[in-house]
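Apart from one protein chain that is not included, each protein chain of the complex appears where it belongs.
Then we have chain A:
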């Protein structure tokens, strides 16, 4: 009799379980991959903004708009890294939630709101990103709205990650503050940080409605996140 040669039961069971688990892993990966093909741009590529047109927004950039040039676009992303808002902002303490605070409404808003909503909005915003003009009442309002969004997104930050990286998220809202689209326009190279950045934005939504002086075309935002 042999006491020694009896491992087949245990070995066989463990082996089959191992194979089953590996198959499961592959299946999950494959299904995730389908999502990959359907949506996001390839990581590591140049920062390209994909434009999503919300159904409710009539604003469209003119087709001759030269911003589709990739290199120019890259420069713009660089420029946007600097905090642009010209109006002084209240300091953000970590964890503070600005949603409940009220914001003073600048004077002269009725004059601004009289502007046509389409082309004018796009042009105004181009000015902001290109040469940082003197603050107008409308810019001030927009900056404050952006700050509110920032606070809400900040409240959703993950904790204790211990990973480093830079991510830029772009997202678009409708007038009611509902999230229309969100995507990574600059990847950290680390899928976890990229995905957590998107999650922060998506979990913070829906956002408060935008003031009606703010143009639809201005409701696309770019948010850099520094993980460290």
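Some notes on this structure:
Here is the rule we use: contacts are C-beta pairs under 8 Å (C-beta built on N, C-alpha and C of every residue); 3 or more make two chains touch, one makes a residue touch a chain; residues count from 1.
In this section, contacts and distances are computed from a predicted model.
Name of the non-displayed chain as stated in its UniProt record, restricted to "TonB-dependent receptor", "Phosphate ABC transporter ATP-binding protein", "Fe-S metabolism protein SufE" or "protein-glutamate methylesterase": "TonB-dependent receptor". Residues of chain A that touch the chain left out of the display are 3-4, 6-7, 9-11, 13-15, 17-18, 21-22, 24-26, 28-30, 32-33, 35-37, 39-45, 48-51, 61, 65, 67-70, 72-73, 76, 80-85, 89, 94-95, 122, 125-126, 128-129, 142, 146-147, 149-150, 153-163, 170, 187-192, 195-196, 198-200, 202-203, 218-228.
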